[in-house]
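Removed: one protein chain of the complex. Kept in place: all other protein chains.
Order as written gives the chain letters A and B; numbering starts at 1 within each chain.
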Amino acid sequence: MDYTLAQLAKKVEGRVKGDPDLRVEGLGTLESGTPNQIGFLANPKYQSQLASTTLGAVLVKDDELSLAVENAIIVKNPYLAFAALSHLFVPTFQQWEGVNVSCVISKDATIAENVIIAPNVVIDADAVIEDGCVIGAGCVIGRGVRIGSKCHIYPNVTLYHDVSIGADCIIHSGVVIGADGFGFAPTKKGWEKINQLGSVEIGNRVEIGANTTIDRGAIENTKIGDGVKIDNQVQIAHNVVIGDNTAIAGCAAIAGSTKIGSFCTIAGGVGIVGHLKIADCVHITAMSLVSKSILKEGSYSSGTGLEPTDKWRRSAARLRRIDDMAKQISKLEQQVNKLLTEG
Amino acid sequence: MDYTLAQLAKKVEGRVKGDPDLRVEGLGTLESGTPNQIGFLANPKYQSQLASTTLGAVLVKDDELSLAVENAIIVKNPYLAFAALSHLFVPTFQQWEGVNVSCVISKDATIAENVIIAPNVVIDADAVIEDGCVIGAGCVIGRGVRIGSKCHIYPNVTLYHDVSIGADCIIHSGVVIGADGFGFAPTKKGWEKINQLGSVEIGNRVEIGANTTIDRGAIENTKIGDGVKIDNQVQIAHNVVIGDNTAIAGCAAIAGSTKIGSFCTIAGGVGIVGHLKIADCVHITAMSLVSKSILKEGSYSSGTGLEPTDKWRRSAARLRRIDDMAKQISKLEQQVNKLLTEG
Partner (left out) sequence: MDYTLAQLAKKVEGRVKGDPDLRVEGLGTLESGTPNQIGFLANPKYQSQLASTTLGAVLVKDDELSLAVENAIIVKNPYLAFAALSHLFVPTFQQWEGVNVSCVISKDATIAENVIIAPNVVIDADAVIEDGCVIGAGCVIGRGVRIGSKCHIYPNVTLYHDVSIGADCIIHSGVVIGADGFGFAPTKKGWEKINQLGSVEIGNRVEIGANTTIDRGAIENTKIGDGVKIDNQVQIAHNVVIGDNTAIAGCAAIAGSTKIGSFCTIAGGVGIVGHLKIADCVHITAMSLVSKSILKEGSYSSGTGLEPTDKWRRSAARLRRIDDMAKQISKLEQQVNKLLTEG
């Protein structure tokens, strides 16, 4: 698994500066890479690091930047080129082959030819697993689940009955898709369960991070669009609809029936309450709470800045009295106006 | 699995308007249901949707509303009736029967007669599983665990030793009950573990959402009351006590030794710090932090409203200076009072 600089340049449609025969064995950082690694400079702010880098070569945006290093590949978008090169250096990360004998697979499930199913996987009736999938150890695939071609499901994932996954998806360990949405009718004696009769539809090229949960719909389906990227420990409630290519960072939570547009970026820890609409191209900053629909693209935030706890305590106490403060100001304005006009 | 409108009306103690022989095959929404489905109108706000619904029939509250549709069931509480009907249309969601041969079950465990145990379940010594339970694939049931009758444990759940679950509970995939509470004594060299010697007691009719965690007590038990409903990814720390019929939405977290009353509703992402008492019938809105005990029923909130990020940044900067603002106001009040009295 090593390449010449010229080979790598060809893969990213870039131009070599320096030694085209330099052998590259992996990727590294500007700060601590080795002479056999290639890295990238995306943000010109870190340009000064080029001079001192220990990397063998660097992906840069223009000839000027390439002057600072001996070997470089000049390419339009260094970060994107770096992403492309990252695919070349993936190690062999598991060694199971075919369908392991320890698996328990219903005779009514349909498994395509070249699928790898690691040990102790359980697959219920009527499930369909298409060509080129890798299913990690300990996964439980429910009745009637469909998994499109070339998906990689990591170990210990649970897919409830009738969940549908598109092609080229990556689902990380601990993910649960299709558990019951949180739906109960209140009575004086307690809560009456509303059986969740919908399912979950996941598009193509979706990645879902470890321990994320996506609930099945109450009546209709919860839907995740094509190209959506979801980080770890995200909670997506029943009947949520997420548009194509939206990215959701760790620990965000989206309550029931909310519809999110395409190309949104939801930062970590964000909460979005139920039954809202979020437009396309909306960005929400970390740990904000969205409690109203957002109809216009742009960046949105809530919360307060961090302070030393002592000072914060005073601010928080004052904030409880902000309504009084506003009234004091109004009164002062009236008084001063009176004084000014009388004067 | 289909019913006449008359049959459904009988089940919910309602009255048919229209064709009693209409065949209903499932549940649908007002917006996109089919002529073979029944839906409901709970909130009169959406009354206008009745006129255009494609549903075959609708659960409504009174005769007046039923005029807008051809077929209806008139019933006191349409949402509750809908919940009742949802039980009729649950599909066959798994096909395992009896105790799968792949399971590893200690000879010292006690499994009642008509229990379904899906493949690859592991049950340690002295566990007791009562009548009518369904245990999903890949579950691990620790030593001495007790599971009451008619529980449904979904796949890949982990119950640590000595955890006790009541009857008629539903536990979703990825749940971990009985892991060690987070207890350490500080020393200059680091943290000394306090072994967690209590357990977890879960009442009857409790539902626990996917990937939720409930820790075992340090000395005494963590306790979840009857009829409690817990959503996904909720964290309940050691020695928490939760009263009957309280509902806790996704991603909420309750720190150690806090006692929560009955019939509370804790919204998504709420945090409750440790050693507090929360009265009965308290509602906490989404993502609020509860840092003091709440002794009176009612609704409570913290946090700030969402704003465009630019405007939010100015607000947050001002908020850091709110203490100064309050002092400026006081000074102005003194000065203006002086001017007024002098005048």
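As a convention for this text, a contact is a pair of C-beta atoms (placed from the backbone, for glycine too) under 8 Å apart; a residue touches a chain by one contact, two chains touch by 3 or more.
Nothing here was measured: the structure is a model prediction, and the numbers come from that model.
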| query | Thinking of the whole complex, not just what is shown, which of A:Asp19, A:Glu70, A:Asp131 or A:Glu207 touches the missing chain? | reply | A:Glu207
| task | Return the single residue from A:Ala137, A:Ala185 or A:Ile294 that touches the missing chain. | result | A:Ala137
| query | Among B:Gln7, B:Asn36, B:Ser106 or B:Ser149, which residue is in contact with the omitted chain in the full complex? | reply | B:Ser106
| note | The one of A:Gly132, A:Pro155 or A:Pro186 in touch with the missing chain is A:Pro155
| note | Note that subunit B touches the absent chain at residues 102, 104, 106, 108, 120, 122, 124-125, 138, 140, 142-143, 156, 158, 160-162, 174, 176, 179-180, 182, 184-185, 187, 189-195, 197, 211, 213, 215, 219-220, 233, 235, 237, 251, 253, 255, 271, 273, 283, 285, 288-292, 294, 298-305, 307, 311, 314-315, 318-319, 321-322, 325, 328-329, 332, 335-336, 339, 342
| field | Touch list for subunit A against the chain that is not drawn | value | 26-29, 32-33, 39, 77, 79-80, 82-84, 86-87, 89-96, 100, 102, 118-120, 136-138, 154-156, 170, 172-174, 205, 207, 209-211, 226-227, 229, 231-233, 244-245, 247, 249-251, 268-269, 286-287, 303-310, 312-313, 316-317, 319-320, 322-323, 325-326, 329, 332-333, 336, 339-340, 343
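Just so it is clear, only the chains that are shown with their structure count from here on.
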| message | Rounded to the nearest 5 degrees, how far is subunit A rotated relative to subunit B when their C-alpha atoms are superposed? | response | 120
| query | Hey, how far is the Cα centre of subunit A from the one of subunit B, in Å? | reply | 25
